[in-house]
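Structure below; questions to follow.
Of the protein chains in this complex, all but one are displayed in their positions.
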Amino acid sequence: MSERTLEIEKPRSLKNFFFQWEWFLIALFVIINIVNSLLSPYYFTADTFLSTPMNFLDKAFLVYPMMMIIVLGNIDVSVGSIIALSSVIMAVSYNAGLSMPLAMVLCLAVSTFCGFINGFLQAKFRELSSTIITISTQIIYRGIAYIILEDKAAGKFPTWFSFLGWGYIGKVPFIMIVFIVFTILFAILIHKTRFGRQLFAMGNNSTACRYSGIKTENMLISVSTIMGFMAGITALFLTSRMGSTRPNVATGYELDVIAMVVLGGVSTSGGKGRITGPLLSIFIIGFLNYGLGLFNISAQVLLIIIGALLIVAVMLQNLRFDKSGQKSGAKHVQLKR
Amino acid sequence: MSEYVLELDHISKSFPGVKALDDVHFKLEKGQIHALMGENGAGKSTFIKIITGVYQPDSGEIRVDGKPVVIRSPLDSQKLGIAAIYQHVTCFPDLSVTENIFIGHENVSKLTRKIDWKTLHNRAGELLEKLDADFSPQTVMGSLSVAQQQIVEIAKALSTNARILIMDEPTAPLSKRETEDLYRTVETLQKNGVSVIFISHRLEDMYRLASSVTVLRDGRYIGTWGLNEVSQDDIVKAMVGREITQFFPPRHAKIDGEVLRVEKLSRTGYFKDVSFTVNKGEIVGLTGLIGAGRTEVCEAIYGVNPPDSGEIFVEGKKVWNRHASHGIKEGIGYLPEDRLKQGLVLDWQIYRNVSLASLEQFGKHGFMDEGQERKIAKTLGEKLEVKATSVHDKVSTLSGGNQQKVIVAKLLTRDMKVIILDEPTKGVDVGAKTAIYEIMNHLAEEGYGILMVSSEMPEVLGMCDRIVAMREGRVSAILDAKKTTQEEILQASMVLYQGKQEKADKQEKKSEQKVKESQP
Partner (left out) sequence: MKNSQSSKLSDNARELGLLGFIVVLALLFQLRNPEFLTFSNLRDLLNNTAILGVLSVGMMMILLTGGIDLSIGATIAFSGMVTALTVSAYPTISPILSLAEGTLVGVVVGVIVGFLVAYCKILPIIASLGMMNIVRGLTYLVSKGKWVSAYQMSDGFKAISTGATLGISNLILIAIVIYVIFAYFLSSTRTGRYIYAVGSSPDTADVVGIPRKRILLLVYTTMGALAGLAGVLWVSRYASAQGDTAQGYEMSVIAAVVLGGVSVSGGRGKVIGIILGTILFGMLNNALPLINISPFWQQAIQGVVILLAVISNVLIKRNNDRMTLRRRAI
């Protein structure tokens, strides 16, 4: 019997280090900011980089849970509707007499429940794709918002409520602090915990996971429920920034969020991705929007750019991962997207 | 004019590491039904793939109607009038029978591009009638039973004017009555001038339909006989008759106490009333043909695909496994049959695969401790002698045998009582096989109970203490490995020709007797 030893040390390759997707994203970020600065003389100040994100960080809360969903190999187009419904319920219940803190809790409860329903349906009806399930719930959730509020607006929140979306702690916006906290939490959850490990395992080969004792149905439900909760967080900050709400808020949010995740290097076939990519993408797209505003480009042109960006980002990921060949235990056995 | 419609001479075919066919001969007479027999891995499917153009032989000659031909692709094969029907029907389940038969070559009016449904349905109807089908051509394919779908497959072959039809284990998924129907269909084909190569493990099929039988063993041609010249025992002997030269480690494990017991385990459509026990230190073999239900029984015990009824006891305690995690918690480990799809995450490193079934053990409070993962992977990997450089190596780069070792390592990360191995040496080279046998032996000596699904006779006889033979979803015999023979095991797995009812009853009594004898 020969003595055979296995290396424990992680192989460090210089080439690997430099061929990371995040370098490309960093370069993109730098380019965008350089272009922006050409238009605005006082661009490179702390104020720009601290205040501008307040415009887009509300959406950012959705990016991490969406990343988890895409890593699983699924998708969720109902997030905008969940935001609308929970925000509307919060406003209506506050105006009906509920105290604001309780209304905020209700907002989170509603959104978490919506996410739970998404996960529950996907777990119990595995034959149905997450596409069709979240398309249906997208319509239902926003539909309920319309039933409740029709085409009216609701608001008149207490003045302290605007602190969420507009307030500062020292020089730093409150929303950014909350964002940083969640970034750390999700980074740990996705990359350091058992939960995260199961996530990537399922995205790679959910059959092998089932055979290894991983409770795949519970994972589906948990991930969707987390997405619901974070949609509620977004609803809180978005409503705070707008001061009021209507049933048609957050329309199209899912597109932006999915674009951010995919641009961040997460492949739609699942199983791969690092949180740093989507994190950078949030700021890339955020500052891109800001810059386009400086150029006086309308919101509608923005739609075109984000739409094109989504498609290009997916094509890039497809090219990146095509070379590594087929994944084992094809997820598409029985389950379609 | 040759009397033979198909001839193969001196056909050899090798793949990296294995010689699949070695100087094989075969002759098919016109209008004959010719049986091709051999164990799993004897080379039958490679042989078929050469005739249907999927593979090209390394050497040898193929002649159709006496003329030498080169079959470079499935299309060539089809043009020569050769068609094949396999166990698993590939079809369009939502389309009609007619469409499944004719898709790609429908009758289309030249002017309006309109499909002439009337003619197509009529043609399909004629074919179905010829085959004595009891359904109409308009029926949706997905609503047909497997037997009926097979008839459609045959009709499809006939629609391309096939003169040579290969049927690969066509009766495996069929019930007794459906099998009778299939026999009639095949005889009708013969009357219509089609020559048939019939592959089946069921001696009954063979005796009912064929006039000649050719036996392959380990890729070699053993012989061809007329069915009136040879007995069932002779055929079985020809299929298995090899010397057991492979090395099996001497078995010293002490067999002591029951660790696993299943009673009347059933799952609709897969297996029924399965009962047996496994003791500590014992290796029990689970044998049977494809479709016998062995893997399904294992998955039921483990919990991945729970049974519909029956009871499972681990160390005397009744368990209720509805999920693999339950099975793991009760101390049952399972090495799946399909190691690539069910056992490993190919894109991942060794250490991440090793920890996959016991993630909670590698870290506290829900966090993952990668350092510990790598350490355990190193320890287990070295103990099992996995041929790799580092625990960071991707599992996709390992050989089959080493991949199996990684899965075994995964099982060993927890305290197991019973280990179920489903075809552990399938697709594994000789050196790794020996290593796996030694691992199994060690595990038995350490007191585990081992249940091993295997189709290889030498392996079963060399490693097992007792053998549970399954046939068509039921246990047909429980044999003592020291006292039984390869032939007896194979006969228990195959469906024998029931000459007279007495003979059948006698055989039933014999198996029951054996079951009683081998209970400890």
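Each chain gets a letter, A and B, in the order it is written, and its residues are counted from 1.
Here is the rule we go by: a contact is a pair of C-beta atoms (placed from the backbone, for glycine too) under 8 Å apart; a residue touches a chain by one contact, two chains touch by 3 or more.
The structure displayed is predicted, hence computed values, not measured ones.
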- line: Across B:Val70, B:Ile103 or B:Ile290, the one contacting the chain not displayed is B:Ile103
- request: Touching the hidden chain in the full complex, which residues of chain A are there? Just list them.
  value: 75, 77, 121, 125, 127-129, 131-133, 135-144, 146-147, 150-151, 252, 254-255, 258-259, 262, 268, 298, 300-308, 310-311, 314-315, 318, 336-337
- prompt: In terms of residues, what is the contact footprint of the unshown chain on chain B?
  reply: 90-95, 99, 103-104, 106, 108, 113-115, 117, 125, 134-136, 138-140, 142-143, 145-146, 173, 175-177, 268-272, 293, 472-474
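Methods note: only the chains that are shown with their structure count from here on.
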Chain B residues within the chain A interface of the complex: 304, 323-325, 327-328, 334, 336, 340-348, 350, 352, 356-357, 359-360, 363, 366-368, 374-375, 377-378, 381-382, 385-392, 396, 410
Query: Which residues of chain A touch chain B in the complex?
result: 1-2, 4-11, 192-198, 201, 204-205, 207-215, 271, 324, 327-330, 333
